[in-house]
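Excluded from the complex is one protein chain; the other protein chains are retained at their positions.
Our next item is subunit A:
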């Protein structure tokens, strides 16, 4: 008899595992209907919101106001930001996703193509947001997300090492060399390349990524190639040969070196700032390498509404009437340090010169393309840049092959 006890225990754990399976398959939404059904009198409904760690506290704050005024419950589920897009795509069709999730605007094309997001109606409030933030979340005339932050890269300058903003790339390299630090200028390249960070330098040669329509939206036609693209590729090879750009410099190395005062300049975004305590920083426009203005990508962070939400009214109410307030947007600003999307909140945040600096650079930036075709571009793009910088690829031939390969991937998809 005694022998069967461990086996019974095993059976319990087997059942636990099954429950866990049932639970994971049904969690999230599972609790929602139960909550509304069991205590309808005291309860104003429940919505589930996916957030990442940086934004958790800020959303919690806005949710508290919402809960107090409407009697609803907001359940926050903490997720890794990198996992959200995939999980959202996979779980919404099964009815198990959240009602609302945080996300980036450049997911939009993919999310709408898969039918997992619903448009939101922000009505006349659209005018109260930074125009680029609403444009970024707009597709076919419909707004699909409530923006809360605008982010872009700029030139971060250590004023102790370089008192003045450089006018051009060559100025920056000269000033950096004159400063006598280990690196004249820091820019993360890494072995796989970093086309996002290199983009402003590419645009300064007049080469974009996709053709832009008159209204600023992107058409699925590549704009990487041609004369401007080849000029940029040639410049990459020169800088790589001169040692200014180096594939051994990764994000971590670049940030650590700048924090240690090894260079007066680094090209990066507001997310780097907290790694530089004690440095006196100024934010400047990115110096142009090819003669035209160096315009980075601007990314907009916002909240998406699930197309399968069973609590659409509550979720819309929360987004449109609570997350769009100045307090909520400022709380998100404090948490993430990116300029808010709501103009009134952005004006308050701009009292900080660093935020103001990034905002000024962003005013001139291009929104990151959100068309689904963008997914096929990154990997070819980065590796080619890295190859040209390290000298393993011949610049013109390498760049042209990249354009052909991306076109091939687009045609195959």
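By definition in this document, a residue touches a chain if its C-beta (ideal position, glycine included) is under 8 Å from a C-beta of that chain, and two chains touch if they have at least 3 such contacts; residues count from 1.
Rule of thumb we're sticking to: contacts and distances are computed from a predicted model.
Trainee: Can you match the unshown chain of the complex to its UniProt protein name from these: "Cytochrome c oxidase accessory protein CcoG", "Aminomethyltransferase", "Flagellar basal-body rod protein FlgC" or "Maltose/maltodextrin transport system permease protein"?
Mentor: Spelling it out: the chain absent from the display is recorded in UniProt as "Maltose/maltodextrin transport system permease protein".
Trainee: From the listed residues A:317, A:347 or A:364, report the one that touches the chain absent from this view.
Mentor: A:317
Trainee: Which residue among A:140, A:214 or A:274 touches the omitted chain?
Mentor: Only one of A:140, A:214 or A:274 touches the chain omitted from view, namely A:140.
Trainee: For the chain that's not shown, point to the residue among A:75, A:128 or A:192 touching it.
Mentor: A:192
Trainee: Touching the hidden chain in the full complex, which residues of subunit A are there? Just list them.
Mentor: Interface with the chain not displayed, on the subunit A side: 1-2, 4-5, 7-19, 21-23, 25-26, 29-30, 33-34, 36, 40-41, 44-45, 70, 72, 85-86, 89, 92-93, 95, 110, 112-116, 118-121, 123-124, 140-142, 191-192, 246-250, 253, 307-308, 310-314, 316-317, 320-321, 372, 375-376, 378-380, 383, 387, 390, 392-393, 404-405, 408-409, 412-413.
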